[in-house]
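To start, the structure under review is shown below, and the notes come after it.
Here the complex is missing a single protein chain, while all its other protein chains stay put.
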Amino acid sequence: MPKDGGIGDATKRREDVRFLSGTGKYTDDINVAGQAYVHFLRSDVAHGKITGLDTSAAEGMPGVLRIFTGKDFEGVGGIPCGWQVTDKHGEPMQEPAHPVLAQGKVRHVGDPIAAVVAETREQARDAAEAIEVDIEDLPAVMDMKAALEDGAPKVHDDLTSNLCYDWGFVEDNKAATDAAFESAAHVTTLELVNQRLVANPMEPRVAVGAYNRAGDDYTLYTTSQNPHVIRLLMGAFVLGIPEHKLTVIAPDVGGGFGSKIYHYAEEAFVTFAAKAMNRPVKWTSSRSEAFISDAQGRDHVTKIELALDADNNFTAIRTETYANMGAYLSTFAPCVPTYLHGTLMAGNYKTPNIYVNVKAVFTNTVPVDAYRGAGRPEATYQIERVIDKAARELKVDPIALRRQNFITEFPYATPVAVEYDTGDYVATMDKLEEIADVKGFPARRAESEKNGKLRGLGVNCYIEACGIAPSALVGALGARAGLYDAATVRVNATGSISVMVGAHSHGQGHETAFPQVVAEMLGIDPGMIDIVHGDTSKIPFGMGTYGSRSLAVCGSAMVRATEKIINKAKKIAAHLMEASEADIEFKDGQFSVAGTDKSVAWGDVTLAAYVPHNYPLEEIEPGLEETAFYDPANFTYPSGAYACEVEVDPETGKVTVERFAAADDFGNIINPMIVDGQVHGGIGQGIGQALLEQCVYDESGQLLTGSYMDYAMPRADDVPFYAVDHSCQTPCTHNPLGVKGCGEAGAIGSPPSVVNAVIDALQSGGHNVTHIDMPVSPSRVWQAMQG
Amino acid sequence: MPQVSMTVNGKPATGEIEGRTLLVEFLRESLHLTGTHVGCDTSQCGACVVHVDGKDVKACTIFAAECEGAEVKTIEGMAAPDGTLDKIQQAFQDHHGLQCGFCTPGMVMTAAALLRDNPNPSEAEIRSYLQGNICRCTGYHNIVKAIMAAAGQDTSKIAAE
Partner (left out) sequence: MYAFDFERPKTLADAVKAMTDEDAVALSGGQTLIPSLKQRLAMPSKLVSLTGIDEIKGICVDDEGRVCIGAATIHADVAAQGHYPALAALASNVGDPAVRNRGTIGGSLANNDPSACYPAGALGSGAVIVTDKREIAADDYFTGMFETALEEGEIITEIKFPVPEKAAYMKFEQPASRFALAGVFVAKYADGVRVAVTGASNGGVFRWSEAEAALGSDFSAGAVEGLSLDGSDMIADVHGSGDYRAHIAKVMTKRAVEKAG
């Protein structure tokens, strides 16, 4: 049994009280005295040359303070990309400039052209409508394959083509992989689309910039998952503001799912304008604006081939993927289809030969970047769909085919450059079969058939690389930053503790779970410990929250800092008890001398550190505060097996998810309630991708799904209760907590099982349907059934 | 500028508004009741649900001027004066029915309206009633569970946990 409030306890979330009582503080709740409001005039065409831009009429409108255009930003850096991919010829990717406001050309619907700052929001918007902008339409580049043809219009005139990079992974595997296909007993081929999605955190982005002339310093309040990253990118690369003059605060943030990792033009704008106007400037995105300005997700078009020998062992995987970058490179964009996708193409299987080719392409669409899972859902979907198709072609049980090919020995070095430290794929599949009641499926299918419905069961496995770090590895892969994290443990005189962490909590429950770790280590009440996050002026450093990294990386830094605290506290305790440091034992908040009844309490030691009347000043400093930076040796590798049961209405094609089960291995668990919640949420998004969501542009680059009227968000009645289990635990071997990360698993692991289930249902009804692209909407299912 | 007067969370509230001022703007900007959120502009997400004269409505899709004389209740009015959470709020905490918290005020206000009219709803009735409230974090599992628990139902057998 876990200790109350310690590691493994399902502690209720302390942050909930403010959220439930309406006293959370989100960025839009922050108003700085004297603030003005900005409205961005955005392009309504996907591709065009700005031939005229006249702001004179707008400048005279009521309340207008100033209008900015690209000209105002000519001397300012562009929005930088944080990752440089090297192509299969060893050349760096093509990297276009990304201006804060358009410079001569617009490249997607929503590209900001001008910014009106006015006394009120509506005045800014009124004036934006009065700006006269002439745009000479250029043909929009929308289809990725067409974009790469000779003579295709170019999104960026100064690049040689619309190809960002052509990446082979691992290039040295190609010959052996091709050979394995030559000698295969069976080859299954699948062409599929991992459709473009919009992250849609419920809180739209907001940014408030403020400037203090007296100190020449800036404050940016922003909806960010990683305020330090924004400070670094915007300060160093865009506006040239040194760190000590720029505070970035991400207060309560209403969800991110990746879309709030990146540095956006609007953040740079409000910071820049605050100084230029000597007045705070606020921007609040509407949802409609979010659809054309938040980085979008996925958008891969893939052909995958799986080779098997005569005994149904996987012998090779070969893929060709077109990955849409959109019109500019967002912060992490180039690494998503490469290092977060190519490295995961072994999945849970011992396939000896794997070769992945990715062509990243510029198009006249909103930039694409990481969305919950990022690259790993795309990898998982391909692998788990092609295995299912192979099983059907070979007429073998899809679960048995997976089990036969599972990696069973760890550590396991994959052919795609990563080493899985631990895992037990047999155990998670066993657990899945139990909680999904796979045995009971035939009876449930018979019941559905009685009601005129087709029922299908789909399963899949997944592996992910989480704890996004380690710096040495990501640096070799093209990251322009290190990906460690940091924590400061500040013990106050009375023994209470503030822990300043680089990870940002926007739904993940760090404010509750992180103190559980420190409380466990110190043996004190978690109520004595508070987490401070989201403010660069209070926290040493941090790379933020994404890639299921907070606990594995930042949590480990917190552990290291707490270990330093314990070491120092032991020294103080030894002095107080006049004992040797080596004899000091620390348990349940008490320091004692081994073999004696002498002890001092936690609070005695912390008080001595700050009231050092009797203190070994010659040996140690007063005070009790320690910082640790932690950079792990490897990614972590959560894994699991998921099952979905659907009913298909054969008359309408409507798919209903009847049951969903997830068996995950996240290594050690700090707060099982929070872990369950993370998995639930991921599954909800995965079902959304599988059945409902799609971001669609027309040929001219207009967004057809620009609001919730057409972009189908999953609602409560689209999903069932989920059976989730994380009792299979193979702890990570290289972080001190043995944790793996759980934030993205649900979104990575769920789409293939839903689609596999639909195919199973349709085939059970005699329909020879082998694939339907997501979202598996009623009309697509119906169309597929028409043959 | 015209004035509007209403009762918000039991207290009189008066302010200057424009014709186009939405109730949610009046609450957030004039009264600084920022618990009511805006998550969309097409009246679908439900982050702004409040009660007007006892009915759950979207505060982003009603003008402040239409609330002249009305009784408005927002998330800030749900807890007891000493801050003790009401049973729905408490059930959301007990069952982890929220993550980022942004949709939560609307969810709680919607759940309160449901349970007032239907004190013992089925799972299907709860899911149906939440059609106009979008949550991106929870996959709805624990929201539905929390509402069932707030209705006094046994939630121990929901799925396998």
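Each chain carries a letter (A and B) given by its place in the written order, and its residues are counted from 1.
In this text, a contact is a pair of C-beta atoms (placed from the backbone, for glycine too) under 8 Å apart; a residue touches a chain by one contact, two chains touch by 3 or more.
Note that the structure is a prediction, hence the values are computed from the model and not measured.
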item	value
Selected from B:Val8, B:Leu33 or B:Ile62 as touching the chain missing from the view	B:Ile62
Selected from A:Phe68, A:Tyr425, A:Phe660 or A:Tyr708 as touching the chain missing from the view	A:Tyr708
Hidden partner chain, touching residue among B:Val8, B:Ala113 or B:Ala151	B:Ala113
Touching residues on chain A - with respect to the absent chain	122, 125-126, 129, 286, 288, 651-652, 654, 691-692, 694, 696, 704-705, 708-713, 718, 777-779, 782-783
Residues of chain B in contact with the chain not shown	2, 18-20, 22, 41-44, 46, 49, 55-58, 60-63, 65-66, 68, 110, 113-114, 129, 131-133
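Throughout what follows, only the chains that are shown with their structure count from here on.
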item	value
Of chain B, residues touching chain A in the complex	20, 28, 33-42, 44-45, 47, 74-76, 78-79, 83, 85, 89, 92-94, 96, 98-105, 108, 123-124, 126-128, 130-131, 133-145, 158-161
Contact set on chain A toward chain B in their complex	12-13, 15-26, 28-29, 122, 200-204, 252-255, 257, 286-288, 435, 506-509, 661, 673-674, 676-677, 680-685, 687, 707-709, 713-717, 719, 721-725, 746
